[in-house]
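What follows is a single structure, and I will ask about it in a moment.
Only one protein chain is missing; all other protein chains are in place.
When the chains are written out, they are named A and B in that same order, and each has its own residue count from 1.
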Amino acid sequence: MLELRLVQGSLLKKVLEAIKDLVNDANFDCSATGFSLQAMDSSHVALVALLLRSEGFEHYRCDRNLSMGMNLNNMSKMMKCAGNDDIITIKADDGSDTVTFMFESPTQDKISDFEMKLMDIDSEHLGIPEAEYQSIVRMPSAEFARICKDLASIGDTVVISVTKEGVKFSTRGDIGTANIVLRQNTTVDKPEEATIIEMNEPVSLTFALRYMNSFTKATPLSSTVMISLSSELPVVVEYKIAEMGHIRFYLAPKIEEDEDETNPQG
Amino acid sequence: MLELRLVQGSLLKKVLEAIKDLVNDANFDCSATGFSLQAMDSSHVALVALLLRSEGFEHYRCDRNLSMGMNLNNMSKMMKCAGNDDIITIKADDGSDTVTFMFESPTQDKISDFEMKLMDIDSEHLGIPEAEYQSIVRMPSAEFARICKDLASIGDTVVISVTKEGVKFSTRGDIGTANIVLRQNTTVDKPEEATIIEMNEPVSLTFALRYMNSFTKATPLSSTVMISLSSELPVVVEYKIAEMGHIRFYLAPKIEEDEDETNPQG
Partner (left out) sequence: MLELRLVQGSLLKKVLEAIKDLVNDANFDCSATGFSLQAMDSSHVALVALLLRSEGFEHYRCDRNLSMGMNLNNMSKMMKCAGNDDIITIKADDGSDTVTFMFESPTQDKISDFEMKLMDIDSEHLGIPEAEYQSIVRMPSAEFARICKDLASIGDTVVISVTKEGVKFSTRGDIGTANIVLRQNTTVDKPEEATIIEMNEPVSLTFALRYMNSFTKATPLSSTVMISLSSELPVVVEYKIAEMGHIRFYLAPKIEEDEDETNPQG
């Protein structure tokens, strides 16, 4: 038996909005430690990893480990029916082929039950080793989203270059080129407006803007984003989720010279 | 000669928005008692009845009964040209084949005249007998609109079930099922936020969500909606219009077992 009660239900609404365009079907894994998901995007280029720790739930009962295959588009349709202030409870009986989402309005005058069919999804859980990164950029998530959107109007890929002074986002397209430089800035009124560069080694990597723009759908979850870069590793774009977890997106860099059309990120 | 001056012209704008998608052409009937309309929707499943009583107009002159056939889409185009604070006057000469809508801005600095061609429309006026209903639900109109919209993302029909404790809206579709329960609640800060159940007999009836969602286009006209249900009668979904009248939508229940594709509500 599974029963997870999340007072700030809007977090789950935002999580679905963040990943439903990237991933069609995925297993949600439930264990004593938390509610998590790991899935490749439908073109098998990017990886999403979600973690909501059990401590973040008002009530968290998970008698045994459970993996529930869900169609994220259908789940999103149901999450959209929850009010922004609703408490959301996820319920499943052992061996059941359905999951129930219960939405309670703050006044308790409106109670909704949505029951969704589960699906069998083959998935292998990738072990993602902890790694040292050459550079880590922390910046306002809305600024990162704005930059990815702006650059996508000019070109298809973004070069992210980190130096001690700041981070540069560049692109090139038919109509011209664009370079956007953000300076390290830690002396801001609000901590979430800071741009913080943690650089062990300068790094310059190229990524498909299409995926970066997908990742920024998670912007409503957190006012800051952390971008971890190393030349030998996929970039990690991480959004913290309140006090309870995170959503992380992984994307391999493009080899700069490789611009042929068979590139899966093209 | 007809001359009806409506100070709160935005009401007429909202009335048109409420019915223009449901009804293409209809006769507006003008008599000493008021300005009214009764029309079937274009697929002859739902019925709309509008009444604006003469007392609600600042000036109401209607020398003899007049029935004016209008294309509601064209009339809506003209109404959209009125400002939200404009005074609207409807004018027609006896025997004329046009109607004039005059819009006066609050400062009287902008005066608009829109003249629209009338059309001949065959229509039979149905007598709708007053009836006793098994259950009547009064609830916030925005909540009703939200529920109909939410359920339509899951299924095609809604089962409305009334008990003493509350009203349940249910649907079922390919991706799962949904049940939304509203509890009777009369102890709210604002009367328009109350959910009031007046139950003589429990009732459970099925309706096409497509029509219910059309009816909720009238939501801007009133903060509450009244839903009258009886197993032998069409449901009545009623929105009061300020102090001057109402708009009522009638829809026959679906026979629950009848799910074949020839059903006109399908």
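Please note the rule applied: a contact is a pair of C-beta atoms (placed from the backbone, for glycine too) under 8 Å apart; a residue touches a chain by one contact, two chains touch by 3 or more.
Only a predicted model underlies this, so the values are computations on that prediction, with no experimental measurement involved.
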Requested in this report: Can you work out which residue in B:Asn24, B:Ser67, B:Ser96 or B:Ser112 touches the chain that's missing from view?
Outcome: B:Ser112
Report summary line: Among A:Met1, A:Ala32, A:Val181 or A:Ala242, contact with the omitted chain is made only by A:Val181
Query raised in the report: Of the listed residues B:Thr98, B:Thr186 or B:Asn200, which contacts the missing chain in the full complex?
Result: B:Thr98
Report task. Tell me where the left-out chain touches chain A, residue by residue. Result -> 143, 150-151, 153-154, 175-183, 185, 195
Report task. In the full complex, which bits of chain B touch the chain not displayed? Write them out. Result -> 71, 74, 77-78, 80-81, 98, 107-117
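One rule holds for everything that comes next: only the chains that are shown with their structure count from here on.
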Query raised in the report: Between chain A and chain B, what's the gap in Å when you average each chain's C-alpha atoms?
Result: 44
